Structure formats: C-alpha cells, structure tokens
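Excluded from the complex is one protein chain; the other protein chains are retained at their positions.
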Amino acid sequence: MNVKTISTLSPVSGPINELKVPSEELQLQLLYFMKLTRELEYRIERKLYRQGKVLGGVYVGRGQEAIAAGACIGLRKSDVICPSHRDMAAFLIRGMSLRVILAQYMGRKTGATRGRDANMHMGDLDLNIIPFISMLGDHVPVAAGAGLAFKARGEDNVAVCFFGDGATSRGDWHEGVNMASVLKLPVVYICNNNQYAYSTPLERQMAVENVADRAVAYGMPGEIVDGNDVLAVWDASERAIARARAGQGPTLIECKTFRLTGHSAHDDAAYVPRELMAHWEERDPILRLERALVETGVITKSGIDKVQERVQNEIDEAIQLAENDPYPDPEDCLKDVYFEQ
Amino acid sequence: MNVKTISTLSPVSGPINELKVPSEELQLQLLYFMKLTRELEYRIERKLYRQGKVLGGVYVGRGQEAIAAGACIGLRKSDVICPSHRDMAAFLIRGMSLRVILAQYMGRKTGATRGRDANMHMGDLDLNIIPFISMLGDHVPVAAGAGLAFKARGEDNVAVCFFGDGATSRGDWHEGVNMASVLKLPVVYICNNNQYAYSTPLERQMAVENVADRAVAYGMPGEIVDGNDVLAVWDASERAIARARAGQGPTLIECKTFRLTGHSAHDDAAYVPRELMAHWEERDPILRLERALVETGVITKSGIDKVQERVQNEIDEAIQLAENDPYPDPEDCLKDVYFEQ
Amino acid sequence: MPATTYVEAIRQGIWEEMEKDERVFVLGEDVGIYGGAFKVTEGMLERFGEWRVIDTPISESAIVGAAIGAALMGLRPIAEMQFADFISCAFDQITNFAAKSRYRWNAGVPIVIRGPSGGGVHGGPFHSQNPEMYYVHTPGLKVVCPSSAYDAKGLIKSAIRDPDPVLFFEHKFLYRRVKEELPAEDFTVPIGKAAVRRTGSDISVITYGAMVYTALDAAKELEKEGIDLEVLDLRSLLPFDREAVLESVKRTSKVILLHEDTRIGGFAGELAAVISEEAFEYLDGPIRRITAPDTPVPYSPPLEEFFLPKISDVMRVARELYAY
Partner (left out) sequence: MPATTYVEAIRQGIWEEMEKDERVFVLGEDVGIYGGAFKVTEGMLERFGEWRVIDTPISESAIVGAAIGAALMGLRPIAEMQFADFISCAFDQITNFAAKSRYRWNAGVPIVIRGPSGGGVHGGPFHSQNPEMYYVHTPGLKVVCPSSAYDAKGLIKSAIRDPDPVLFFEHKFLYRRVKEELPAEDFTVPIGKAAVRRTGSDISVITYGAMVYTALDAAKELEKEGIDLEVLDLRSLLPFDREAVLESVKRTSKVILLHEDTRIGGFAGELAAVISEEAFEYLDGPIRRITAPDTPVPYSPPLEEFFLPKISDVMRVARELYAY
C-alpha cells in the first residue's frame, strides 16, 4: 500500500508543517495532559509499584502519550471512549480525577472500580468511558455497539476505540471493525502501533507493514500518522471524528509510536535493540511538543517548568489523598454481581 | 481494488480463452465428478430428504460444483483438505465412496462418522480429509495448523481450506488466515462467494466488493476467479498450490458463484430475486463445461449422456447399499469419546 | 382464543416489548428479511425498521459485543444465536465482558441472548447442544430455560426487562410441539421461580426444559403402579428457586434430578450439592441423577435416542428409589 505518514512536528526539532493545528489553548492543554500522564505513570510504575503500594500488573504508555491525548482532546462529553491499556491521557482528559485513578491502582474503595478491578480497567458511565477488559480486542465490537446505539437513536456522537498493534490479530477485532464498517457506525478506531506486542515484534504479528493496511479489508479509510506528533494525531482524529459524525462510518488511524519501557513493570524489554530504543527516545512526543511550542512562542521554557511543577503538585496531592483512602470492606466482595435495589 | 476476474469459459457458450488448461483426461474427470456431485446432491436433497430417509439439515452446492472440483482435482494424496458445507466434489475426488457418503446422510454405521455426525461433516484421515464443524470459520486455523505440520517437517504438502463469503466475517477466519500469513504456511484458502450467507446478501456481510479484497490485510495474494468456470478454478488453484509448495505462503482465491437453491433443504430462497437466480442458472457450471468440451471435441453429446448414465447407475447402486446398511447400535453412543485400547 | 405455540409465544413476547419500549431491539444473523431461522423475528423488520431489527454479519462474538456496547449506551438489545450451539463463539464476550461489567464498574448490561438449544430433532453434535451450564457457572449472568408457551412468553418479557444479562435457552424440540392459550393481557413470569407441574408425595423429580414432559409422562405411567411423582420445573437455572427445591425434597424425601444436558458438571450436580447440604436430614434415599451420557449429541436416530433421557429411564429409577 502507498500510504503517507502525516507529521506536523519534526521528529527532533520544532514544527515542520503547516497542517491545520488546534488553537493555542488546546495546544497548551495537550501539553498539560501529556505531562500529567507522563508524571502520573512515572509515579505509578517507578514509585508506588516499587514501594509495594500498587500490586499486580502495571502497564504504562511512556512515549505514547500523544495518541490518547490527540485523539480525545477534541471530543464532546456525549461521545464515548473505549481506551486500552496505554491510554492514561484519555482518562485524564475525560475528567477522571487523579485521586480516583490512584485509588484504583492502590485498590481503594474510592477507585474507579472500588477495588474490584486493577490498573487501567477504569470506567465511568458519567464520563462516558467504557473500561477495557484484559482480553485484547474484546472492546472493539463493544465500541461498535456504542456507535450502533448512537446511530439507531439518530445522535451524532461517536465512539473512539483504542488498541495496540497486537490486538488486531484477535478475532474480535476483525468481527468488530467489520460490523462497524458494514453498518457504517460512527466509530473511530485508533491503533497505537508501538511495533511490539509484549516481546513479539510486528512481523510476527502480521504479514503487512502497516496496521492501516488492514483497513482495506473493511472498505474503510486507513490513515497512518506519526503517533509521537500530537498535533498530527489531533488532526487525523478530527477528520475521522467528523466523518463518523456525518454518518460516513468508521476510520482506522494507525499511530506509529514506540513503547519507551517494558511491556509491564516487571519487564526490562531486553528483547528490544538498544539503538531502536534510543532512536525513539529522541522522538519523545512530549519533548517534541515542548520544542514546537517554544519555537512558535506558545509557551516559554519557564512556562514549561511551571506546567511540570503544577503536574507534580497535583499528583503529590492526589497520592496523599488516595493513600489515605480506605480499602473496601471485605464483604463488599459479594455486592453488585447483579442489580441491587 | 483493481482485480480482474479470470475466466476461460464463456458464461453461456464454449471456451473463450486460451489459458493453461488441464489435460483432456483431467477435463473428463472434472466433468464426471461435477455431474456425480450434482446428481448425488439432487438425490439427497430432492429424493432421500423428502422421503424422510435423510433427517436433520441438508445443504447442497448446486451451481457451485466447479469450485471444489477445480481446486481438488490436482492435489496429491498427501495434501490435506478442509472442505466446507457445499463442497461435495471434494469428498468424491479424494476418494470417499458414494456408499460411505450416503450412509453418512442416512445415519448408518457405515457412514463416514458412523452415525455420530450429520451430512457434510465427513472426515477421513486416510483420505486426508479434515471434517468441517458447523461453527463457520473454525476450520480456517485448523487448516493453518495442518500446513504448519507440513512446514515444520519440511514436507511440501499443502492444506486446501474451503469456506463461504459469510464465514469470512468470523473471528476465527481472521485469526487463521493471519497466522498462516505470518508463518508463511502452505495453505490455499478457497472462498465460494455465492453472494449470500443464508438470507444475508454480501453487502450486509462486508463493506468490500470482493472477498479477495480482504487478502491485502494479510499480505497474501488474493485472486478472483469465475467460480462457475472449472478450468479457471483449476488454473488459479494450480498456481496457488505451487506457490504454497514452494514455501511462499498462503493464497486466497475467491470464486464468484451462486447458490442455485435455498440455503438448506427447507429454504425456498424467496429472498433471492428471480432474475438473479435466472441469470445464474444460465451460467450453470456443468452446462458451461459440457458446451466447452463438446466444442473442443473432448467429448460428444452422447458421450455426456453416457457419463450421466454412469453417474446415475453408480448412485442407484450406492443408495441401495447404503439403505441396507445397518444403523449403529444404540450403545455405540458411549464409545470413542476418548481413546480406547 | 386459539392456542399459541412455544415459538410464537416468544415472538409475541419480543414484539410486545418492542412496541412498549423503543430501546428494545433485535440483532443477529438472518433476523431481518428472513425473520430468523426459526421465524422468531418474523415480520419485525417491516414493523420496526432496520435499526431495530438488525441483520448482522456471521460474527457471534461481535453480535454480543455490540449488544453490550449498545446496552451500556442505554438500549435493550436482544441478540439471537441462530442455534444456541454457536454461542460458543461468543463465550468470551459473555463471560468476561457482559457478566463482569456491573461488578467491576457498576454498569449493568441489560442484554438478552437467546436461541434454540436441545436435541431430539436429529441435529447432530452442533445443532443440538445444551450450553446452559457454561453460563450457570458464570456469576453475573442469568440463565432461563422455559418449558411451556406461557413461560416462554412470560420469561422472555422478564428477560428483556431485566437489568442484567440474561441467557434465554429455548428448546427447539418444543417450538411447535407445545402450545396453549395465553392471556390477552400483558404478563410476566419471574426469573428464578420454579413451578410445580404435578404435585406428588413419593419422589420429587426436579428438571427443566423439554425433560419436564418426560417427567410428566413417566409420572402418568407410574401413577398406575401407585408411585406418586412430584414434578418441579425449575424454569430458571441462575438464579434457581432454592426454596422450591428444598421444600419439595423435604416433603417427598426422595429426589430424582433430570436433565437433557450431559452428566459431569451438569446442573444436577449443583442441585445434589444444595440438597445434600441443606436437606440432608430429610433424605430417605440416595439422590439419583438422570442425564444424558457424557458424549457429544450424536446424529443417527438410534444413537440420539439412546443419548436422550427417556420416560423409561425415569420410570426405572423412580421404581428403584421408591423401593429403597
């Protein structure tokens, strides 16, 4: 396939491209949410987990923050999102509080699932977030179903569904995108192609070069964007969202990116060549955005420091609150399996 | 996608095209097997079923006989096939006897599954036929696994796997062809696109025009052939089989065809427009082959009558045998759930 | 009023709920133009339009997944499995996404998944299955197996109105074989309540689905021998009517557990555990199970007949137990 990758930011310096860009306010919001995401996941993975305050599995999106941020920042409250396991920015942008998120990771009663489920498995119907389940790809038809509800009711909301390159091998992924295509449902499918699924490189996952090549099989547009360029992600998402709202059906956006960490907190990613990691570290999406915003005068260097400070303070505060939040009562285990009056 | 449909036979008259054709002997064999298939399924669906001698569901491939015939005639004994529910010619070509097949349909002890399973669910390891299970698409990864065994052992056998257009919507179909592609397994995937899945037309099944368009998503060749032209099916299959034997991985062949009957014996296909049915009746693959063979002098009209006579006699005889074959003993129900010494 | 068949009762139940509640819709394979393989949704496409009667691709997992998503957004989906056997393809979505949703994040998934199950029609291993136990063993789901037209209609309505995921297993052998006059007015049958089909004093036969008739026929025969069977139709398996089971067992002190499903891990095991835990002192004899043997459902008539529990099985075991 002959696909051009859309980029607005130079990989290692400032802006290179005069694509449609979001307002300065939105650019600053993106910076804030990406930095908040980075710092929050840093604390979870490198501090709280290592301190034994977060138990079980921890998966972070270090190096991939631009994707969920760029895709979610332009959504309406009435749209619904189905994030995957490296999309922390999505939760933050939708308005889930740091305390609720941290309490989730620490298994507290105040967490998004009141201690029932772990880590990224956070949902909230008031925020229109449908939570991920571990079975990769399962939320792909679920997102189609949300879109179906919108379409059946004549609403112009959209469902935005996130997944990794590896998840596209699941049967449910195929069934879900196929159904969305056949019924022309208002869904935007966003793939973070970080080129690995756990230790498995892309070429062991699919016999095509790009995840977007798979869109052809569903008669839907497949677009490749530089996933470490938040403005490019925003731009592609805006167009796909508009398409969905206009009743033209689903779009698949592939965001090329890289996981700047192991698969989960216990994995040192020894299987990733050092140079490859270094190559992508240079293309850190947050650094790229910072450089661009400084060059275009949207923010100063000290302005960036202030954002970092704000982010740290907010997280410090939230950790304090969450750490002091209560655990669920043991007998809560028995509740809410079914509707209770 | 820009795909050319390959045809060698004119839809309504003789040969139109000088593609590579099989030997005259093979052409005559194809004629025999297609006519045998037609007559056998006619007896099963229109006689034995209506006489109450075949119980349960009956699915036939009337109008689609060229597909399994063209794809199987060139296989080696050591190749394996995974037929679907409209591929009777496959069983016949592989050497399953009429009596075994008829006994299968009549639930006799001498049937391919000794009365345990129904209709097309026939398998025989000695003939290298892996039987279909009802769950559409399930045999697609199974075929990949057979190919995997060949490849792992360094054998140049191939697995040929058949399915309908509708089955390609199943998750297992996706997972299976994807795995075959990634591991470059020697599998030939053959789709009978008869444009309906039960009552559901193609456009409710997929948002692409051709099933072959889906091949792109797996980096494998997708080829469209006139599925009512047995010589074209043969030609495409030969090339795909050769490719698989040479270690170049799987191919998807889409055979455009039409179901000249209801979905199953109890369905009158009222949802199919009359003109569409008439259009395809004119393109009956057996009539097309007969005309071509007569025009090229491979057989005479009376030669064709003789084939028909032979076919009828063979089936008459086999029905007699099968009808007198015993039913399984009731207690056989309990046997062979596990290996028995 | 003419009698209504079991299959028509289901159709009516869905139809009436769709008339009453515009959130209710149907999706599945061939449910639209064709009206469903067994005609349960016949005429609905014309009446309710293509966004309430949705023909889908052959994608059981996505059918259920989409139902879940639509339910979370406020709709009330009814997903048809063309045969209940194919629910296996949606097992993951049902047991992991739908069943656990409320527990995890307090978001109910009010979906109904329905389809024809059961044997007796020469369907063979893949058109005759009784998949109920896979779901009975999954907390968060409800499982319903009606045996009569009245129950079928009343329970499908309860299922549609239920705030949690309900699996509704119809017995295809009963589709056109049982019928009865139904009330003209709206009625429901509560999920989780059993029905005593025949009161009796000697032995309780606890069963569900098509086996209810096997039990009743056996009871009629045994009456001649002076053996008085009680027949309890569970109607729902999850939740099941524990009180009714224990009440009956405590009264008769002898119990036969009967189902068409296979034995190991079948529902009779659950019942045996509950009874032997909670009514141990009332038992005057061993708990006896009558079930299909542990094999796939075979196709050929003599095999399938052997496979399915029969009136004679119930009679034999009842006589043994009576004499105990």
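To keep things simple, chains are lettered A, B and C as they appear, and every chain counts its residues starting from 1.
Quick note on the criterion: contacts are C-beta pairs under 8 Å (C-beta built on N, C-alpha and C of every residue); 3 or more make two chains touch, one makes a residue touch a chain.
For clarity, every value in this text was computed on a predicted model and none was experimentally measured.
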| item | value |
| --- | --- |
| Residue among C:M211, C:L238, C:L258 or C:L308 that touches the chain left out of view | C:L238 |
| Touch with the omitted chain, as defined above, among B:L9, B:M88, B:V142 or B:A265 | B:V142 |
| Touch criterion as defined above, residue of B:K151, B:R243 or B:R259 at the omitted chain | B:K151 |
| Among B:P131, B:P201 or B:G303, the residue in touch with the chain that has been omitted | B:P131 |
| Touch criterion as defined above, residue of C:G43, C:G74 or C:P139 at the omitted chain | C:P139 |
| Residues belonging to subunit B that touch the chain removed from view | 80, 112-114, 116-117, 121-125, 130-131, 133-135, 138-152, 159, 171-172, 175-176, 178-179, 182-183, 336-339 |
| Absent chain, residues of subunit C that touch it | 85, 88-89, 91-92, 95-96, 99-100, 103-104, 125-126, 133-134, 136-137, 139-140, 238, 257, 262, 264-273, 275-278, 280-281, 283, 285-289, 294-296, 298 |
| Residues from subunit A at the interface with the omitted partner, ascending | 55-57, 107-108, 111, 113, 115-119, 121, 133-137, 166-167, 169-172, 197-200, 204-206, 271, 327-334, 337 |
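Note that only the chains that are shown with their structure count from here on.
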| item | value |
| --- | --- |
| Taking each chain's C-alpha mean as its centre, the one farthest from subunit A | B |
| Geometric centre distance via CA averages, subunit C-subunit B, whole Å | 37 |
| Distance from subunit B to subunit A - Cα centre to Cα centre, in angstrom | 45 |
| Computed distance of Cα centres, subunit C from subunit A, in Å | 41 |
| Shared interface positions of subunit B, touching two or more other chains | 169-172, 204-206 |
| Subunit C residues counted as touching two or more neighbouring chains | 56-57, 59, 61-62 |
